[in-house]
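Removed from the display is one protein chain of the complex; every other protein chain stays in position.
Now for subunit A:
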Amino acid sequence: MDKKRAAFLSIFLFLAVNIVCLTKVIESYYGQEYGHVYTYMTVALLSTLFAVAAFFIWRKEEYKKSK
């Protein structure tokens, strides 16, 4: 239960992180600060990966219970 809740909530955290990163990436892309583009892109991709992991953890727990 606890693990499921953590996974559930963390997805929103990753969503927030990705939104911030996307705005930063766009901002630095048009400001031609390409170094920043790479940094924020990496952060966004990592957080996406974590979100995928969290989603699968949540899914496993959620549908196990309803069986």
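The definition used in the following text is that contacts are C-beta pairs under 8 Å (C-beta built on N, C-alpha and C of every residue); 3 or more make two chains touch, one makes a residue touch a chain; residues count from 1.
Keep in mind that, in the parts below, contacts and distances are computed from a predicted model.
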Review point. The hidden chain: which UniProt name fits, "Quinol oxidase subunit 4", "Group 1 truncated hemoglobin", "Rieske Fe-S protein" or "Glutamate synthase (NADPH/NADH) small chain"?
Key: "Rieske Fe-S protein"
Exercise for review: Spell out the interface residues on subunit A facing the chain that's missing from view.
Suggested key: 8, 11-12, 14-15, 18-19, 21-22, 25-26, 29, 31-34, 37-38, 40-41, 44-45, 47-48, 51-52, 55, 58, 62, 66
